[in-house]
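Before any comments, here is the structure.
The complex appears here minus one protein chain, its other protein chains still in place.
The first chain written gets the first letter, and so on, giving A, B and C; residue counts start at 1 in each chain.
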């Protein structure tokens, strides 16, 4: 598991330097430089959206800072939540006077730090709400849905909330649509090969040369089964079946994200998408704005996830609204 | 080297199906469905740009079909040139009555097939010219520059020629800027891990767990040296030194492409970019429109390439002109 | 009779730092089985930051704990690191204005930290987390006022708790979904706490 890096402990800061140098619409801010915000700052009178999470998932989280998406992002070390200071900075920097939605994945560290940041900020009287991404169906049963982890599907919540905030909606409305987008989204992943945390001397898990693991988390947390590699169509079929079983698509319309975990080539993602589209067509579900590519990764992990985002008219409108960040653009 | 696919022999067609399903601006055409063209067709009166090459390099080649870029693309099997029929189809479909520039990489099979296609098309009186991408400095010495292979830097030629054609320029002008863009571009790659052709039962090369190879080609062809993994900065320094030695940047301005070969995470590309930008700043070379990401890949090969595209006012204008395809957009 | 002072805390931090050299990859490895493989590297960084925080001139134990808490918070936002910082903040609150506390106050300090960590993280005793280890050590040193006895009991309690939970399953985080897989291995947070107690209580 070779990596092109310098000191492993400098990894995150060098990545952020490169990211912001290459994309001037993003700037580093915050006490420790661990917040990415829009270069233009928060528009006064707009509800702010602050997110955050661990490093190692580019374009998530920092890459989605942009118009029609999120305003600020607190970023931690690889697979570690952002620290309290960064969370506080991200919330403050997203404050345009109409409150801030905290929108991030449902991970222990992230939650504790955003919570503590909120407590510290109480006296500053920034009105905040929280919505947690919980789309990974392999990370909790149906009746524990609120305990599920947030993975690739989080970007649909960014999109909905970001579009609503850009419209000038108030915090309650932005919060409502973020929650609605989370509720409408389900994801499952399949892993082919692990990644390695830069400071660790071995990969986060190991899989035999002919094995895959269904349902694995984006940090390499255990999945539902581990078995021999199967044909792509069989893998997709199982993923789609599991997603639809967890959430019947009553609206008849979805957006789908076929997401690469990092090391899986675009070619394979298109092979997966082809089958997924076929299956959805058979199920008489219309696909709107499909996304195929590396949207939420785990460094050099190999594999893919599929997210289904069931949309009604409101979510469809928010999804189609203009958005622009270095890694996702809706014209 | 696990792959998510069905029959290895169905790989390319399934990829193209997925690609065109996900991106309706691209459609399959040609006798064997091995041409990708713009859904809108060629605009009458515009010079056409036809490209082509082997599969396995997405987003290259087919992904760059779009406004301000190329019009059609003949696509072969993995690492094989497109066949004559596809080349003929691509040229015909790019013909809007003002001639067609054939713009592709300098590989044996591609060249022979585009040449033969040209001969077969002679009686159809489509006026064509040819420009070959030759940016890979590790594939030939300075005095054999015309023998060098085309790699990631080819997209700069797409951009320049595409912008010029969109302006309404004639074939000679479009050909001139394509050649100028090729002449102004140099690339070098470094590989960390191989890929596998879907029908082959082993990778195209092997590298020890702690080795890298400088100058390796995008099909795994041998490079300049093979040695222990070095710090990212040292790798970048050597790459930049080699690029600048091959082509002193007299214009003082370049665009740079830090390109992932497929399995290398964005994080590492930003670490490389950070250093490259530092080095160019030290050399008092201004960076315009940097590109960091997977633009030209070799499926799941790990590693990166750096391309420098030295620009004068003309190339700068063409680079900045609007362009839009699923994988590269200039607003 | 000795009491716990800022110097003891500084010595504990040095001891912990020295121990992390060997522990880093062991803890990463433990975490990689069910989590993301970063516990060791996170703790290494966190303890490096504690060691960098100059606490020698802090007027009270409370200030020392507070400075360390802030250093810990700056070092990470991971679950364990944040809980660790939460524990330090609690210790700071409980030692307001005091330059030293008798060893017998270690147990209530640990218990209060444990409770604050439970409130913050939402886990319960028995879930097979760092909490169970803190709890066990707190119980073991309860009423003891002799540093040697405290060290002895703490170390012993660490071994006991590790063994007791080895064949239990994790009940928090994603690991709870794969309870079976967590049987027959140590929880990385628990293991970290026990190993650091060992190092500090030499």
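In this section, a residue touches a chain if its C-beta (ideal position, glycine included) is under 8 Å from a C-beta of that chain, and two chains touch if they have at least 3 such contacts.
Treat the numbers as computed from the prediction; the structure is a model and nothing was measured.
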Chains in view that touch the one left out, judged over the entire complex: B
Full-complex contact with the absent chain, from B:23, B:102 or B:149: B:149
Sole residue of B:18, B:63 or B:81 that reaches the chain not shown, by the stated touch rule: B:81
Which of B:122, B:143 or B:201 contacts the chain that the document leaves out: B:201
Missing-partner contacts on chain B, residue numbers: 8-9, 32, 54, 74, 76-87, 107-110, 112-113, 115-116, 138-141, 149, 196-197, 199-205, 217, 219-222
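Rule of thumb we're sticking to: only the chains that are shown with their structure count from here on.
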Between chain C and chain B, distance of the C-alpha-averaged centres to the nearest whole Å: 54
Chain A and chain B: spacing of chain centres that average the CA atoms, whole Å: 30
Centre-of-Cα separation between chain C and chain A, whole angstrom: 31
